[in-house]
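Quick one: the structure is below, and I'll ask about it shortly.
Only one protein chain is missing from this complex, and each of the others stays in its spot.
Up next, subunit A:
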């Protein structure tokens, strides 16, 4: 009987690991793609958002200057494609990036797209325009950009303080659409106007989001779909049952947990399901500004106590990834190779040996079997935070640390972290592009708003800049690995695991590609079609 189950599991796994739907016949025009949305986004403005709840439904409304190839699962410098820019070039000193823009493109309200719109968008992002975004979570991405200048109606240049090849990656992110100059940021929150394949129709909070085909889309013959309708269903059980019943053509991307995938495959055996890394790491934030974690020995002991495989086995039935800050290969393009990862304390396969070493460090710090260290482990009141926090508390017991779970409502989580009102925290960090600049500067740079632990190492900072300016990928990668290794050794923000999640669609949905190293960049849907 066990072998039958094992065979069934292997068969299911083989279906699940395929990253895209099998190629079908000629694409057909027409039909509405029906999908559920996991929650009601705050608004429709991608530039102001920091959740893929906004990117998924609204990415199709816009175009970027360039975009990651929507048919290739792995985002990399080789998969960058022109979008509103027809081409781009670097100056000889790599400090000026010039884009030749597409002509004849129109905004959804009929006004022509020009270089002024590009300048407006990036002035808005850099905080240089009179109009302001209500929130600007990615302002830091453009810290190396001096200014954006136009040269005629169809050419635009980014003048940089120093070479930064990663700028292209950030410009290609789903988070970087070009906005129209003539529409205010406030209007973009409620009724976005773009140049993309789909026009915004309506957004009813907690109900639905509707997009319709843009008949004047500059890419002839696209999109194939007549529209996309998202029904907002916050209850995951209801949403999945509705998908199984055929009410929806596709689940919300990367919304299906590994245990739930089995239910879907059992109830809708024909559904195509894909499991990919989300490039969201689960990590520990440590308040090293006060006792007891101002002691590096205790921080190191804590990192040594982690049994990462146990986390993945319990939470994801073994389908997760162990790595450093950067998403591990093969999906991640910057993650450390296994051999290098294994040299970092705590990443070795012998958990008992690691913990023995951790206990010695704890004893050196004055703790032991008779004197345990009591800590509060703070985390957000969301299942994906709470569940690993509970496992963390259990694992810390093995090194004389008694953890108490401190569940914090979402509204209070970041204010609490910013006040340094925590000892240990369990946190999730999403990376919108698989790129070292985005990850290192955002999470580990001195003074960064998202550097929750205030980790600041001037030597590492120099290495950040060094790798950031390196234009040769082969030379840059080892630099990134060294930095990542050093960050883990410094216990800057110990990474526990990188999560994976599933997406399912019915077999008649064609042309869907789920990105394998980002959850933010693959929702243009202009090539998706329905074989009905």
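General remarks:
To be clear about the criterion, contacts are C-beta pairs under 8 Å (C-beta built on N, C-alpha and C of every residue); 3 or more make two chains touch, one makes a residue touch a chain; residues count from 1.
The definition used in the following text is that contacts and distances are computed from a predicted model.
Chain not shown in the complex: UniProt lists it as "ABC transporter permease", one of "NADH-quinone oxidoreductase subunit I", "1,2-phenylacetyl-CoA epoxidase subunit PaaA", "Glucose-1-phosphate adenylyltransferase" or "ABC transporter permease".
Among A:216, A:294 or A:449, the one in contact with the hidden chain is A:449. Across A:87, A:143 or A:190, the residue that sits in touch with the chain not pictured is A:190.
Of the options A:30, A:246 or A:507, the residue whose C-beta touches the omitted chain is A:246.
The chain omitted from view is touched by exactly one of A:112, A:415, A:478 or A:507, namely A:415. Although one chain is not drawn, its touching partners on subunit A can still be listed: residues 40, 42-43, 49-51, 134-137, 186, 189-190, 204-208, 231, 233-235, 237-238, 241-242, 244-247, 267, 409-415, 418, 430, 449-450.
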